[in-house]
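Structure below; questions to follow.
So, chain A:
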Amino acid sequence: MSNLWFLYLFFSALLIFIGIYCLLTMRNLIKLFIAIEIISKGVSLAIVATGAVNNNVLLAQSLAITYIVIEVCLVATALALIINIYKKNKSLDVRLLSKLKG
Partner candidate 1 sequence: MAIQIILLCGLIIFSVLAILLKDLIKAALSLAVASLFLGIIFFLLAAPYAGVFEISVVAGLITVLFVLTIALTKKDGEVKESRIVHLAFPIFFILFIVIDGLVMKSLLQKIPVLPIGPEAGTFGEVLWKQRTFDLVAQIGIILAGVLAVLALFRKKEEDKDE
Partner candidate 2 sequence: MKPETITLLVIFIPLLGALLVPLAGAISFKLRSGWSVLVGGLTTCLSLTLIPQAMKGGEIIWSKGLALGLDLVLVIDPLSIFMSIISSFIGFLIIVYSLGYMHHEDHQNEYYLMVTVFIGSMMGLVFSGNLVFMYLFWEMIAIACWRLIGFYRQKDYVIKADKAFLVTFGGAVVMLLGFILIYGQTGTFNLVDMRGVAISGTAVLLILFGMFSKSATVPLHTWLPDAGVAPTTVTALLHAAVLVKIGVYAYARLFLYTFNIPADWQQGIIILAVLSSLIAAGAATVENDFKRILAYSTVSQIGYIFLGLSVATPTAISGALLYILMHGLAKAGLFLCAGIVIHATHKRDIREMGGLIKTMPITAISFLLCAFSVIGLPPLGGFFSKLLVILGTLQADQIWVAALALFTAVLTMFYLLRVFAMVFLGELKTAAPEKTPSMVGVVASLAVLSVLAGLLVSYPMKLVQMATTHISWWLR
């Protein structure tokens, strides 16, 4: 059973890697947030898979659902922020967000 768990964890790690790669290298604010979404996909995959392979799927499922709710709220907040930033900066470039430094 645990072989399967680590197979899923392998994929979830891949997803997280993809997300972080994007976060580290890309510049578009929305793209960056898509990367966050990918990371959270990886996490939710890990949650459900963990429950499934360890006979605990009901609990895992409830965690996953809660997590999805959190995700939605985050997305809403983040996109609201991005829109506001866009209104101020007229751009979605993350490199412009470096007024605060030092």
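Behind the choice of candidates: all candidates are chains of the complex that A comes from, given by their letters.
In this text, contacts are C-beta pairs under 8 Å (C-beta built on N, C-alpha and C of every residue); 3 or more make two chains touch, one makes a residue touch a chain; residues count from 1.
These figures come from a predicted structure and were not determined experimentally.
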| item | value |
| --- | --- |
| Touch assignment for chain A within the complex, options 1 or 2 | 1 |
| Touching residues on chain A, where the partner in the complex is candidate 1 | 1-3, 5-11, 13-15, 17-19, 21-22, 25-31, 33-35, 37-38, 41, 44-45, 48-49, 51-52, 54-66, 68-77, 79-84, 86, 90-93 |
